[in-house]
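Only a single protein chain was left out; the remaining protein chains are all shown in position.
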Amino acid sequence: MDSDYAIIGGGIVGLAVAWGLLRRGLTVTVLDGDDGSFRASRGNFGLVWVQSKGMKQPRYARWSQSSARLWAEFAAELEQNTGNAVPLEQNGGYDLHFSEDTLQATVEKYEILKAELDGDYPYDVLGHNALRKEEPHIGPKVVGAILHHQDGHANPLKLLLALARDVRRRGGRVLTGKTVTEVTQPDGFELACADGTRVRAAKVVLAAGLGAARLGRQMGFKAPIRPQRGQVLITEKLPKLINRPSLIARQVDEGGIQIGATNEEVGHDDGVTQSGLSGLAAEAIAAYPALARAQLVRSWGALRVLSPDGLPIYQRSAEMPGASLVTCHSGITLAAAHAMLLPDWLEGTAAAPDLEVFSESRFAVS
Amino acid sequence: MNPVLPFLEIEASSAPRVEVRFDGAPLLLPLGANLAAALLAAGIERFRNTPVSGAPRAPFCMMGACFDCLVEIDGVQRQACMIEVAEGLQITRPGSPEVRHVAS
Partner (left out) sequence: MSHRDLVIVGAGPAGMAAATEAANAGLSVTLLDEQPRAGGQIYRDVDHVPDHRAALLGPDYTAGRDLTVALRSSPVEHVTGAVVWSIEPGFCLSYSRDGRGAQLTADRVLLATGALERPMPLPGWTLPGVMTAGAGQILLKQSGVLARSAVLVGAGPLLYLIAVQMLRAGQPPLALVETQTGRNRRAALRHLGGALRGWPYMAKGLRMLAELKRGGVPRYIGAQDIRIEGDTRAEVLCFSHRGRIRRLACETVFLHHGVVPNTQAARALGVAHHWSTQQQCFVPTLDYWGRSDVPGVFVAGDGAGIGGAKAAALSGRLAALAIACDAARLTPDERDQRARPLRSARAREQAPRPFLDTAYPPCAQALSPRDETLVCRCEEVTAGTVRAHARAGCLGPNQTKAFGRVGMGPCQGRYCGLTVTALLAEATGQTPDQTGYYRIRPPLKPVTLGELASLKTPPATGEN
């Protein structure tokens, strides 16, 4: 046996799980793709976000909250271990509104969720003037915002780097340029890769993002996931212009303003389009008019890994005992939970979080 | 002509000189000239400081590819080597501590 666990997928989800398992003294082999693989881990928006999540499933709101609460400790430990800082700000975040009606409708939904969460849903509604005190550059078209105090943002690429380094530092074996083509369970697991590499492990975690749709069925999962494209913009580095992040724009620690994101059902096309970029630019300028003079330096498209209801899937395989599927579209927000709580669930300890609502049983057999 | 400047103009320009301001200081540059070249000939050695380390930079490629000659004009950062001198240009150095870009 090469290791206790083989993790299929070397993105944020796979590396966070690997890191958590290594931290418990288990041995891990991570199989990662190549330079051209679809990688939500390097295309995401970088929010550590609570508000608007789990409106229909309070357990998801709680799971996001528990990860957000662990994030600072997680980031600090990574920095201590690697010397690579993982910038994180958790001073709250906005849902900006251009209409009183949408603002009011959202507040009503938040109130229902807040009651279901026993009041643990700290937010304030800011009118335009109150918002302007917090964000001097906000534009006149923004009527107000919901400031949720559990929201924040991180540098997702620095998280990826720190995780990649710390997993190696902890003795994790990371194989790059691998495409897993077949998973069998003769006696323990055997993973076959396209280049002929074979890896044996006692347990397997499938954390391959969109790649899980194909491999998952071999392993006894439904894996009903699909790509959804998000286009993202980033400007030149600017002096401080935006204090707190929102779903429209955030200022990253290096100074650029990141603007996002589209929601497009275009299959596996991760391209950018002029119309997509123009729409995002117009919305960002409506929120922060000073951005009209900022130069767009880069843009990209990345594919979200979405389940039918948008919630994560944590599922143990019935066909292949010892194999688990871990997939979500909020890999940054949930990174701390995946690193610090999920190992208990994988190991089946008494401290395991109850993740039953995230099992595949919620999806009808197709 | 100042003999200590690193660059010199090899012939007297026939273009009329117009006033521009670089970080507030007036300069007389040939109308329609390439702005980066005209600034170099006028003895400007540092065009900007980088947003990463604050290191000084000046034109490197002169063909719009390297972005080291970025200057700020009317609140927009632009490549000096891709602009022609026009009367009254207000040019500032990006990255100068005293300049508050965009937020102005």
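A and B label the chains in the order they appear, each numbered from 1.
The working rule: a residue touches a chain if its C-beta (ideal position, glycine included) is under 8 Å from a C-beta of that chain, and two chains touch if they have at least 3 such contacts.
Since the model is a prediction, treat every value here as computed from it, not as a measurement.
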| item | value |
| --- | --- |
| Listed residues A:29, A:299 or A:315, member touching the removed chain | A:299 |
| Residues of chain A (touch criterion as defined above) contacting the omitted chain | 10, 32, 34-36, 39, 41-42, 157, 160-161, 164-165, 168, 174, 176-177, 233, 235-236, 254, 259, 271-275, 277-279, 281-282, 284-285, 291-301 |
| Contact set of chain B toward the excluded chain (per top definition) | 5-11, 13-14, 33-34, 37-38, 40-41, 45-47, 50, 52-53, 55-68, 70, 76, 82, 84 |
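Throughout what follows, only the chains that are shown with their structure count from here on.
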| item | value |
| --- | --- |
| Mean-CA-position distance for chain B and chain A (Å) | 43 |
| Of all residues in chain B, those that touch chain A in their complex | 51-52, 74-77, 100-103 |
| Interface residues, chain A side, partner chain B - complex | 137, 236-241, 254-255, 290-291, 293-295 |
